[in-house]
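Shown here: the complex without one of its protein chains, the others still in place.
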Amino acid sequence: MTAIALNDVRKSFGRTEIIRGVTLNIPKGERHAIIGPNGAGKTTLFNLISGRFPISGGSITVNGQSTADLAPQEINRLGLSRSFQITSIFPRMSVFENIRCGLLWSQGYRYSFWHLLGRQKGLTEAAEALLEKLNLTARRNLLAGLLSYAEQRALEIGITIAGGADIILLDEPTAGMSHSETDYAVDLIRKVSEGKTLLMVEHDMGVVFGLADRVTVLVYGEVIASDAPAAIRGNAAVREAYLGTDQH
Amino acid sequence: MEVFIVSLLNGLVYGMLLFMLASGLTLILSMMGVLNFAHASAYMLGAYFAYTISLYVGFWPALIIAPILCGFVGAAIEMWGLRRVHRNGHIAELLFTFGLALIIEKGVQMGWGLLPVPYRVPALLDFPLFSIYGTNFPAYRAFMLLISGMMFGAIWLGLTRTRIGLVIQAALTHPEMVGALGHNVPRIFTLVFAAGTALAGLAGVIGGNYQVTEPAMAFTMGPIVFVVVVFGGLGSLTGCFIASILMGLIQTFAVVFDVSLADLLAKIGFIVTAKTPLAEVLTVTLPRIGALLPFLMMVLILVFRPRGLMGTRDT
Partner (left out) sequence: MSFVRRNWLWLLAAVILLAVPFLFYDWTKGRHSGFALTLLSEIGVMAIFALSFNMLMGQAGLLSFGHAVLFGLGSYCTAHAINAVKAGTFWMPIELVPLVGGLGGLVFGYLLGWLATKQRATAFAMITMGLGELVSAAALMFMAFFGGEGGISIDRVMGTSLFGISYATPWQVYCLVLIWAFIAASLMKLQTETPLGRIANATRDNFERAQFVGYDPRIVRLMQFTLSGFFAGIAGGLYVMIYEIVTFDTLGAAKSANALLAAYIGGAGGFFGPILGTIVVVLLQSGVSLISSAWLLYVGVLFIVMVMFAPVGLIGLIGMHTPIRRIGRLGELVVPYLRAFPAALSVMLGFVLMVELASNITIGAAQGKKFAIAGMLINTGSPVIWGIGLLGLIGGGFWLRIEARRFRRRWDALIEDAKRQGVVV
């Protein structure tokens, strides 16, 4: 089964074509990394898959359904969830409430104004279990905007997976982290993506080769290689186009 | 026909007046993201300053001094007020200018009284310039056209021929880029805000005696200027110009034709009586709708086409 299928996907901003015909199939349960030099269109590709921008050509299916004309929240409800390159959380709400907001839709509360959240035992327990998993229990009642950078990144991963989506998109989850923080984040990602499809953009090759089952190399809006990490490392075209000029 | 030509001229005069106000607001809103409620207050201050100054030294010096005073007021507001509030976001800035507009209105009431002040057209220009089909066209309106036309030229030259003008142009469409280019953003903001306020003040100087100089003039003019800015679109002075002229024409013509839908229906043989469904809607005359039209346009544009006529991005 395919989780995400891109077929000749194109995207132009004005006259500039940023994504130039990307075809990619990501089977269910795979941990997939997208790498490529700056400006290759990795984040744009994420924005297309998650419905933040409409595509200019081609087609995208998520869990077998076409995402054409779907709003981000509708794509989310197909079982796809994402994080952002620039940390995106709810800064003026507590850490606990951030996680709970991530859970609400999937637990069927929708736009309810007749349930009192304080009385929803199952919801509270689920949020607390996730906080424990993220190692954020001690920060439970702090405003999310006051967390440290690494904690905010962890919180965002928490919000992303809270809804129980089976496809997780992470945009540079370890960007700007120290070594120990990165190691912790990799562990966390491995833990939370267990049994799920993971698609991530990442610059840190240690993270990529440590986590990914398969790696796709995107250069100037085109896929130049898509293979197992070991094969990518040995791929001459990749070396020339990417690793050779932008060694990490 | 004569009604048409006179109304066209009047509409043009009013439209140019609107543009003097709206151009500054477009600059401020597009660059700084501040929906400046106090902009029309500067218009009012311009009129009142000009009135007081002209009592002592006459109209002509007031034409220069009052806008400059307004410019200083604008610079002060930007440097000591807005900049402080800026870190709390756009809504806080908007609220700040809203409070300011409130205070300025009350301040004007305290300073000059609740009643309109007798701010009159200078004697030198108080004669009919020409008359078309028996309707006089006052020389002062031609003078207004001249001043606003000169201002239009000055803005255009300033934006296209000077270095700072080019930076401002860039900032209109890509406000986030200006800082990255290493320009002194706070100083540009202060300059634009002061210039916009001075321009609004100038509009007040020449508009105050054309209309009525009274404490409520800011609150009647303010929303109309907003409409023009939204209609023209963010980041586009050309759009702003077209919208100003259109709005001037619409408002002038709406006053001229005293008809209602019921009158039109009567022409095709359908008589509206008090018993007809929606009789109240059908008998509303065009001048009364004309007063509503700007707001209707604002709502519809923002809901269905938020980038306006020629905007580069959504409002």
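So that you can tell them apart, the chains are marked A and B in the order they are listed, and the count of residues begins at 1 in each.
Note that in this section a residue touches a chain if its C-beta (ideal position, glycine included) is under 8 Å from a C-beta of that chain, and two chains touch if they have at least 3 such contacts.
A quick note: this is a predicted structure, and the numbers were derived from the prediction, not measured.
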item	value
Chains in view that touch the one left out, judged over the entire complex	A, B
Residue in contact with the excluded chain [from B:M150, B:V259 or B:L292]	B:L292
Hidden partner chain, touching residue among B:M110, B:L146 or B:V259	B:M110
Hidden partner interface residues of subunit B, rising order	33, 35, 81, 84-85, 88, 90-92, 94-96, 98-100, 102-103, 106-107, 109-115, 219, 223, 226-227, 230, 280-281, 284, 288, 291-292, 295-296, 298-299, 302-303, 306, 314-315
Hidden partner chain, residues of subunit A it touches	50, 52, 71-73, 76-77, 81-82, 84, 88-93, 97, 100-102, 104-106, 109-118, 142, 146, 159-160, 162-163
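The criterion applied here is as follows: only the chains that are shown with their structure count from here on.
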item	value
Mean-CA-position distance for subunit B and subunit A (Å)	48
